[in-house]
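Just dropping this structure here.
The other protein chains are all here in position, but one chain of the complex has been omitted.
The letters A, B and C name the chains in turn, as written, and every chain counts its residues from 1.
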Amino acid sequence: MDFDDTPDEAAWRAEVRSFLERHPPVPEQARAWQATLYDAGFVGVTWPVEAGGRGGTPMQQAIVDQETARRGLPPLINLIGIGMCGPTVIVHGSDSQRQRYLKRLLRADDLWCQLFSEPSAGSDLAALRTRAVRDGDGWRVSGQKVWTTLAHLADFGILLTRTDPDVPKHRGLTMFVVDMKAPGVTVRPLRQMNGDSHFNEVFFDDVRIPDDERLGDVGDGWRVALTTLMSERLSLGGGGTSIGPKPEAVARHVAAHIGALPEDRQVLARQELGRGYVAALGARYTGYRQLSKLSRGELPGPEASAGKLSGTRSARDLTDLAVRVLGPDAVTGDAEWQDMQAMLPGMAIAGGSDQVLRNIIGERVLGLPAEPRADKGVTFRESIR
Amino acid sequence: MDFDDTPDEAAWRAEVRSFLERHPPVPEQARAWQATLYDAGFVGVTWPVEAGGRGGTPMQQAIVDQETARRGLPPLINLIGIGMCGPTVIVHGSDSQRQRYLKRLLRADDLWCQLFSEPSAGSDLAALRTRAVRDGDGWRVSGQKVWTTLAHLADFGILLTRTDPDVPKHRGLTMFVVDMKAPGVTVRPLRQMNGDSHFNEVFFDDVRIPDDERLGDVGDGWRVALTTLMSERLSLGGGGTSIGPKPEAVARHVAAHIGALPEDRQVLARQELGRGYVAALGARYTGYRQLSKLSRGELPGPEASAGKLSGTRSARDLTDLAVRVLGPDAVTGDAEWQDMQAMLPGMAIAGGSDQVLRNIIGERVLGLPAEPRADKGVTFRESIR
Amino acid sequence: MNFDLDQEHLDLADGARDFLSGSASPAAARAALDEGAGVRPGRAELIKSGYATITIPESAGGGGGTVLQLAVVAEQAGRVLAGPSLVNFARAAVLLENLPDRLAGLADGSLAVAVIDDGPVLDAIGADTFLTLRDGTLVCGPGEVTARRPIDATRGLGDVTLGETTDLVRDARPLWGRAERVGRTILAAEGLGAAARLLEMGVEYAKERHTFGRPIGSYQAVKHMLVDVYVAVEQLRSLVWWAAWAADRAPGELPLAAAAAKAAAATTLELAAETVIQVHGGIGYTWEHDAHLYWRRAKTDRFLLGDDVAAFDEVARLAMGEAAR
Partner (left out) sequence: MNFDLDQEHLDLADGARDFLSGSASPAAARAALDEGAGVRPGRAELIKSGYATITIPESAGGGGGTVLQLAVVAEQAGRVLAGPSLVNFARAAVLLENLPDRLAGLADGSLAVAVIDDGPVLDAIGADTFLTLRDGTLVCGPGEVTARRPIDATRGLGDVTLGETTDLVRDARPLWGRAERVGRTILAAEGLGAAARLLEMGVEYAKERHTFGRPIGSYQAVKHMLVDVYVAVEQLRSLVWWAAWAADRAPGELPLAAAAAKAAAATTLELAAETVIQVHGGIGYTWEHDAHLYWRRAKTDRFLLGDDVAAFDEVARLAMGEAAR
């Protein structure tokens, strides 16, 4: 065990730092900034060289993430492409797809989105209804997706569809790459409770997809989707990244305001800060342990979900504290923490609700028995009757 | 709405008070004390006159409870008999049983216990295995009960048995009154984690019970048991009684010790006291609302379980506070609060675990759907394979 | 002892529900947030309906009713996020009780009163007359209102710069304290209504929405969350009724009861809002869903009339004081 950088890691960190010092990003030019970073070798660090990556280590990627976070830089615009879509194309795509898409994805020449959830298929993703039907040498897709981040900007998406309703629901699915500019694709932004629109509804109205845009075999979409979801794990609360505000930012905010509070409120604020901070540190260092396992070549397992579960909670508690130290003015004042607060309820839902994550950890990590399934052995068509 | 006593209630309260002032109980003579109270008309206040009671109102009983609690008197020794066994005999017993048992129960001439739970039938009571088999004009009972309060002193018990294993589990049960001194009954005390022994295991080894000690019809035991359990509801956290320490007692304890604490600990102690106290008051006044409904002739419904659920929680929190204000000395010092603390984990289990109570409230009060049952429509014999 | 609403109260609640659900709604709260639309039903309608003036004596043109009656109405107001709050009416009716002219102005709507505490002022927007306590004296005056960026647009929050004031009542601390406690009781009653409505929304959705082949309300994770809200709501209801009864009939119990109700309302409404968003999943997190409008109310109300932390502290001090007796 050694938290310090190895000499190689230290050299890499120095290289990243020096680059970031010399290249301040322009906030409006998110695509250009990702391209600049890519050209310098700092995007897709762990991706294979033949996929446009650098073939580096997870620790190198983590160092890039740490250094960009340390400088307060925003996440890359194509984060979902890099974290979820790309890895899926790497594993399940054809040579031609890998050629066409991967490098452009890493450079943000194309933006990507992930089209999985539907209005009646959230936690129960395999219940999705978007239909893909054979049409000559291609497919025709109709249906609706929802909660699709970046769909309004995306060039491509990975799209999970139902190709056979007469087999049990997990077995009749097929994955495609879809051109988001194709005729019949309509994107409608969804407004969140905090007033922002980060998500979209996406409607497919008889959209044609050539068969060579299929990812994996017909009927094998569930297995392909598992690759995507496994890749998602590490990008949400895994690897020591924070959910919501960084605990250090909250500590700074509290430090700036605590002096103005009466003594008894200072005592309470410190207790809350201590509790939230310990939880956040616990999540962070547990993420580092996962990163170390990953560095040894292990796959990201279901235990990575623990970081999202507890990170969401500590983010909620710390943000509540940040609001509370503002006192009654908080309800009309400080926009930053108000907005953060109104974002957090979504965190315990998106990317796996707290309840679903607890099921996953309980069953796959602790080995506790699953609940009896009401829909077992039933075809999809029967299940929706 | 009026919290104050009506003139009748006030007169009754005065009568109770005056009696209690003139008759201090001797702690060792629990039976004699109950008899004295009974003879004065203060036990079984709401029971019908023909059952040995007074035919009074729930509010009169509540006033007796309030006044005895206010004087710090312990609960009556035959509490389980009065709260659960007696009401069951009143509803389901024969005239002869009512004659034989009820008045003696109220006077504590006989002590009673309730023989329901078994090692493999806790929350799932209807899964019990104690067998009663016809034997001429009576029955032979073999099996084991557990968590039986007062069994080591009891003269009689109400005993739930399985008389038919070849029907679904709720249908093959029959209830009896059992003589606890009969041959073949063995009582073994169970030691709790706090060191006390309030519960027992009870073994039945071919115990003979005459058929006229049956309570209700053969195979109708589940319905009879529901009468018992409904009666239990109000005695656990219903009607405004406290679970665990009275919040006022905790407030007194905190008031006595808080001055010795550093200022920051005082702030924290007050927050905890305030939170626990509000929860305890909320449970208490919700109990009063139930009492008012009862006074109008409504039956104690499943919503009464809410009092136990939250009362257990606030008792736990308040006791924890009582221990904390003692500081580090708490771990070797004050026996009273240590013992109370070690009693509380049992409170969230006995008389319906928190989890079972939440199911009951969710399904019967909120109308939420039940979970699919794995053992539905299966005979008891098949279910234990 | 009878701890239950009488038929008269139930009838009052029915009437208030009809009026308020016809004139206010979460949709109106959303419009207030989105477009700066005025709060509904608005001050004039509330006065015209007679509900806002229940606790003003008949001699001054009010309803001559009880705090309990007002609490029953306030619960209905909370259910639909009505505005302005009944809190200022309740407080002002106490503060002005010996000032017949001003009381009559409150009752006929010619005075639009808001009470100033620390922090942003509840329903400052639309008020023209402000009451506050200055060095123990109750004072009154016009004020300049600045609205900033409220989380909840139905609370009419603003910062108030008082103009020239008139002294109304000297040695007014006890009066002020009583009025504040009556205000806390009514605020808690509004919170009760909002929390109870959230619970209904959560239970309804949990029965309808299916996942993995069965309603989500059949899963213990969802069911037990909603039960915890139910228990909290019912206990809040008990505390609100107790506090309202104490305001009318047992002034000695009012301080403890009002603090307990205020604190329980803050924590219960917050619990209800966050739980019900979680039960709804993504849809509960959208702008178009009503849940966030109640969530905004929760995040705002907890700071009004002293926050929950202060109320818990007060409960503890009062409990220890009583225990020492």
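Here is the rule we use: a residue touches a chain if its C-beta (ideal position, glycine included) is under 8 Å from a C-beta of that chain, and two chains touch if they have at least 3 such contacts.
All values reported here derive from a predicted model rather than from experimental measurement.
Considering the entire complex, the omitted chain makes contact with A, B, C.
Looking at A:Gln61, A:Gln355 or A:Ser383, the residue that reaches the missing chain in the full complex is A:Gln355. The residue from A:Ala279, A:Val323 or A:Met340 that touches the chain not shown here is A:Ala279.
Within the whole complex, the absent chain has one touching residue among B:Ala251, B:Leu309 or B:Ala348, and that is B:Ala348.
Touching residues on subunit A toward the chain that is not drawn are 1-6, 9, 59, 62, 247-248, 251-252, 254-255, 258, 267, 269-271, 273-275, 277-279, 281-283, 285-286, 288-289, 291-293, 295-296, 303, 306, 309-310, 355, 358-359, 361-363, 365-372.
Across the interface with the omitted chain, subunit B contributes residues 117, 119-120, 122-124, 127, 146-147, 190-193, 195, 199, 264-265, 268, 323-324, 327-333, 335, 338, 341-342, 345-346, 348-350, 353-355, 358, 371, 373-375, 378, 383. In the full complex, subunit C touches the omitted chain through residues 219-221, 224.
The rule is short, and it goes like this: only the chains that are shown with their structure count from here on.
Centres computed as Cα averages put subunit A at a distance of 40 Å from subunit C. Inter-chain centre distance (subunit A to subunit B, centres taken as mean C-alpha positions): 51 Å. Residue positions of subunit B touching 2 or more other chains, listed in rising order: 267, 271, 371-372. Residues of subunit C in contact with two or more other chains: 214, 219, 222, 309, 313.
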